[in-house]
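Only one protein chain is missing; all other protein chains are in place.
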Amino acid sequence: MTHPPPALTLTGLTKRFGTLTAVDRVSIDIREGEFFTIVGPSGSGKSSLVRLLAGLETPTEGSLLLRGRDITLTPANRRPTAMVFQSLALFDHRSVGQNIEFAMKMKGVKPGLRRDRAMDLLRLVRLPEDYYDRSVTQCSGGERQRVALARALGSDPEILFFDEPLSAIDYRLRKTLEVELKELHQRTGKTFVYITHSLEEAMVMSDRIAIMRAGQFVQIGTPDEIYRRPVNRFVAGFMGEVNILAVSQTDGAPMFADLGLPAHGAQGAYAVLRPESLSPGNGRAVSFDAEVTLKLMLGSRTQYHMRAVGKSLIAEVGAATHTDLSIGQNARFSFDPADIAWVDG
Amino acid sequence: MSGGRHMLWLKVLWVGTLLAALYMPILSVLLASLANTRYMRFPHRVWSLDAYRAAAADYSTVTLHMISLQIALFVVLISVVLGTVGAMAYARYDWRGRSLFQKLLVLPIFFPQPVLGLALLLSFTAVGIAPSWQTAVVAHAVWIVPIVTLVISIRLFGYDVAQEEAAVDLGASRWQVAREVTLPALWPGIFSGALFAFLLSWSNLPLSIYTSGADTPLPVWLFSRTATNYSPLVPAVAVVGTIVSGLIVLALVVVRRILSPGMATDTRRN
Partner (left out) sequence: MGRRVMRRNPGLWYAMPLILFMLMCFVAPLFIVGWYSLMPARTFDLTADVGLHNYRAAFTDGYGRPLMWSLIGAALTTVITALLAWPTAKILHHHSGRWASLVVALIALPVFISESVRLFGLSVFLMPGGGILAGTLNAVFDVQIGSFLNTRLAALVGMIYIHFPFMLFPLLLGVAMIPTDRVEAARDLGAGRWAVLREVELPLAAPGLLIGGLLTFVLCLGANAEAAILGGRAVTVITAAIEQRFNYAQDWPMGAALTVLVIAATAVLVFPALRRIDLNRIIQR
């Protein structure tokens, strides 16, 4: 089996704005046909990075290859890539059809051919064909997303970039579009590079995820790897609410300093314990007493916030479990050391 | 990166040339006024302020300014009153005929001014009104009132109507709402509207030229004297007239600065 060249090869890619380094020596291969997601908080440089990839900014240092060709200095309009913008950046002064045909028009494709292709794309993104003549200003939020997607696909790009396009959309619609985007990725077989600040969103759709912080990739891996083996507290914390327990060495033996319990087999300075791995009762290997301070009903699950010695912790219990604790109550909680992800920083 | 630097210099050059072109004629007027010869021969053999002395001594210089001032003051008054009231209809209230009103109101702005002046001249004469500085005031107002209305409307668009409701809720009467809430909020718009009205009226030529009759405002006098009977007195009066308008604007701004805190204490006392 021969390996085709990667869709994108980033080598030491760096972007500085004055004294600020937005993207700091990023190197990675993005594989052909992959759904690759870059996750980071605002200010992490993920938007600058995707703008470098799309050619909207030129890098200060480093190089960028597309299927082995150097495109580091190629301007955006000469790159066979297309982006779905955070604001969508639809051309409000043009109809839906004209938006979708824009890239084809730029390439000089004949109007008849453009129209046929636009109709195909409307079907692909699940918009009715009579939307062709509609003004984009008449479209709803979800429809505008689909038009933006069709417009980007209209250039028949080798790679599609997404700069947080779903960030301004309500929860239910976002969930629907995430699934559709994943399906679309499978149907088109194109390389997708997706930017988001939501690891949850990344988990749903991606083949691989890169976690970005301060201009650099902190961890790159499959959703499962990121979820099970975060490399540090930053990545672990990105997944939402987690319990992080510091491990201290007392007389050569590792201890959970906050709980005053021995930490047998500790493999790092911190233990990351997800709320669902912590449950009421004595059922698991390590147990301790805590006072329930808050109880949140989350539908399928119930969340307990507790205070144990000097540390606030969170436990989540499935609705099927018939445990009912009340606020102020002292109860025993336990967890299994095997569920712990150990990190050093 | 050097390309970007080049572009920047090109831009600076472009803007610089533009400003130079815009100000060169104004500078030329100033230079022309510093001669004492009847015919323009630049560079002047003798640079002198004789023309300014002559202008100061000439009684008609004062008359010209007084007529321009008279017209401008009345135009300011009319346009501020009509403009403030009109802006309420333009931007404050939503009413059935509003969009038509908004469109029709700007028509005098999109109208060739000299043609407007001629049309007004004909109409005034037809109904038996001899053109004078009063008719010039009317002509100016037709053009300036819509502009002032727009200027005040801009202010009003950014104004939260809920403030008035809050004032009513706190027990203010209709008149108190206007005095305590609406007018103070509009005041900056009214002030800039007044400045616009003054400057536009003071400098107007195309309307005045046909509607001011025997009362000659400054720009009309300058226009007629550039064509015939030229002397350095003409540029000198032009410079003086421009400076006077600048000083009046400056005085208005200063008065406003002094008045504003005073008004604030007034409100507190009430």
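Note that the chains take the letters A and B in the order they are written out, and that residue 1 is the start of every chain.
The rule is short, and it goes like this: a contact is a pair of C-beta atoms (placed from the backbone, for glycine too) under 8 Å apart; a residue touches a chain by one contact, two chains touch by 3 or more.
This is a predicted model, so every value here is computed, not measured.
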Decide which residue listed in B:L49, B:L73 or B:A89 touches the omitted chain of the complex.
B:A89
Missing-chain contact, candidates B:Q176, B:S192 or B:T242, resolves to B:T242
Could you pull out which residues of chain A are in touch with the chain that's been left out?
54-56, 75-79, 81-83, 85-87, 89-91, 93-94, 102-103, 105-107, 151-152, 154-155
Identify the residues of chain B touching the omitted chain, counting contacts across the whole complex.
11, 14-15, 18-19, 21-29, 31-32, 39-43, 81-82, 85-86, 88-98, 101-116, 118-123, 126-127, 138, 141-142, 145, 149-150, 153-154, 157-158, 199-200, 202-206, 210, 218-220, 222-223, 226-227, 234-235, 238, 241-242, 245
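As a convention for this text, only the chains that are shown with their structure count from here on.
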Just curious, how far off is chain B from chain A if you go by their C-alpha centres, in Å?
58
